[in-house]
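Working notes, beginning with the structure itself.
For this depiction, one protein chain was excluded, whereas all remaining protein chains were kept in their positions.
Per-chain numbering from 1; labels A and B assigned in written order.
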Amino acid sequence: MAEETIVLRVQRYRPEQDSDPYFQDYEVPYRKDWVVLDALNWIKEYKDGTLSFRWSCRMGVCGSCGMMVNGRPRLTCNTFLREFYPNPITVEPLVNFDIERDLVICMDTFLEKLKKVKPWIIRREVKSPEEGPYNQTPAQLYRYKQFSMCINCMLCYAACPVVGMHPEFLGPAALALGVRYLLDSRDQGWNERMEEVGSHEGVWGCTFVGECSEVCPKHVDPAAAIQQGKVLATLDWFKRWLMPWGQK
Amino acid sequence: MRRPYHRSYPKDWWLRHPHYRRFMLRELTSVFVAYFAFWTICLLFQASRGPEQLAAFLTTMRKPGWLIWHAIGLLAVLFHTYTWFETAPKVLAVRIGEKRVPDRVIVGAQWVAFVVVAAVFFALLRLAG
Partner (left out) sequence: MAELLKHDVVIVGGGAAGLRAAIAVAERNPSLSVAVVSKIYPMRSHTVSAEGGAAAVIKGNDSREHHIYDTISGADWLADQNAVELFVDEAPRELTLLEHWGCPWSREPDGSIAVRPFGGMKIERTWFAADKTGFHMLHTLYQTALKYVPITWYDEWFATKLLLDKDRCYGVVAIELRTGAIRGIVGKAVILCTGGAGRVYPFTTNAITKTGDGMALAFRAGVPLKDMEFVQYHPTGLPGTGILITEAARGEGGILVNKDGYRYLQDYGLGKPLDVHDPRHPVKRTMELGPRDKLSQAFVMEMRKGRTLKGPYGDYVLLDIRHLGEKKIDEKLPFVRELARNYAGIDPVYEPIPVRPVVHYMMGGVHTDVDGKTPLPGLYAAGECACVSINGANRLGSNSLTECLVFGARAGHHAAEYVGSAPDPDSSALEQQVRDEADRIRKQFLERTEGERLVSIRKDMQNAMEEGCGIYRTEQSVQAALNKVEECRERFQRVVLDDHTNSFNTELIAALELECMLDVARALCQAALERRESRGAHQREDYPARDDEKFLKHSLAYRTADGVKIEWLDVVITKWPPAERKYGADSGLPSEGGNKS
C-alpha cells in the first residue's frame, strides 16, 4: 500500500547563496499524530540537511519553534498535520522579523525591548534570604500570574501590525512582562518601569488590534495586559500632575 | 557570513485576515461617533437661533437622503458600541478574590447599562415632549 503523503511548501533563504527567499516543496509521509515540526525534522534527517530551523523542547514550552503556518503564526510543535491534510502546508519564518536563514528569524530586537521594561523585581529595601520569603496571597498572585506565563515565542510580534509598521514599538510580549512586574505585590520599581511601559513606544503605541491574544499559545492575553497598562499609566499621570504631593 | 533578509510590511496587511478587517471596521466606524457629536452641536446651534430655524433644520433632516445617511450612521455607531463593549473585559480585569469575573458578565453588564440609560433618556424626552 502506498504511503499517504502531504506536501510542505517551505520558504528557503540561505544568505551565502540566495539573494531573495524562495519556496521549496517537500513531500513528506503523512501521519495523524505528526506535528509540522515532525515533518520538518523528517525533511532535515532524510531529504535535505540544509534546511535550518530552531526547535528544542517539542512540548510547547520553550518557545523556539514559532513559524508562519499557512500564513498564521503558530508553534510548529503543537500544530498537527491533520489540521490541513490533504492540502499542502506553507511554512515561512515569522513575519515582522528579519530572516537569518530559512525559517530562523533574528531575535535581537526583542531582547533589547525585553530589557527595556526591566523584567526583574526592583526593591527599595531588600530583604535578606534569611528573613524568608515575602508574603503574597493567592489573590495578589493571580493579579499578575497570567502575564508571567509568556514563553517569548514571538507569535504575538508576528501577529501585531503595529510591530510591522513601527519597529520601535516595544510589542506585546515585552509589555505584558512589564505590566506583570508592575502588578507584582513584591515590586517597588513602579516609577522607573512606568517610564518605558507608559511611553509612546510602550502601551500607547498599541492600537488594540487584539490579534496578539488570538495567537498566543499560552493564553497570556497580552492585549489585556497592555490595556490594563494604559489604565495604570493614566492613573499614574493623574497622580503625577494633579497630586504631586501624593507621590510616594 | 551574515546577511539578514529584511521584509517590508505589506501595505494591504489589513486585507489579509478577517480579524484585521474587523479591526479596521471598528476604527473606521468611530468616525460616526465624532460625526453624531458634531451633528448634535449643529442641532443645538439651530435651536439657539429660534424655533423657525430649528423647524427648518428638522425638515431638512427628514429628507430621504439624510434619513438613509443617518440610518447607516446608526448601524455604524451600534457596531462600534458592540466592539467597544466586547473589548472592555480586557481593560477591566475585575477580580473577586482569586476568581476573575467572566468576560461575558462584564459585557452583559454594559448592555444592561446601555438599555437602562437609553430607556431613561427616552422617558425624559417623552416627559419633556
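We adopt the following convention: a residue touches a chain if its C-beta (ideal position, glycine included) is under 8 Å from a C-beta of that chain, and two chains touch if they have at least 3 such contacts.
Everything numeric in this text was worked out from a predicted model, so none of it was measured.
Q: Checking the contacts here: which visible chains does the omitted one touch?
A: Touched by the chain not displayed, across the whole complex: A, B.
Q: Can you tell me which of A:100, A:196 or A:211 touches the chain that was removed from the display?
A: That would be A:100, which touches the missing chain.
Q: Which parts of chain B are in contact with the chain that was left out?
A: For chain B, the residues touching the absent chain are 1-3.
Q: Since one chain has been left out of the picture, which residues of chain A touch it in the full complex?
A: 14-17, 33, 44-46, 48-50, 52-64, 78, 100-102, 104, 107, 111, 114-115, 118-121, 123, 126-127, 129-130, 132-138, 140-141, 144-145, 148-152, 177, 181, 184, 186-187
Just so it is clear, only the chains that are shown with their structure count from here on.
Q: Please compute the C-alpha centroid of chain A, do the same for chain B, then give the distance between them in whole Å.
A: Going by mean C-alpha positions, chain A sits 32 Å from chain B.
Q: Where on chain B is chain A touching in the complex?
A: Contact set of chain B toward chain A: 1-7, 9, 13-14, 16-17, 19-20, 23, 27, 87, 89-93, 95, 97-98, 100.
Q: Could you please specify the touching residues of chain A with respect to chain B in the complex?
A: 13, 15-16, 20-21, 71, 95-96, 98-100, 106, 138-139, 142-143, 161, 164-165, 207-211, 213-214, 221, 223-224, 227-228, 230-231
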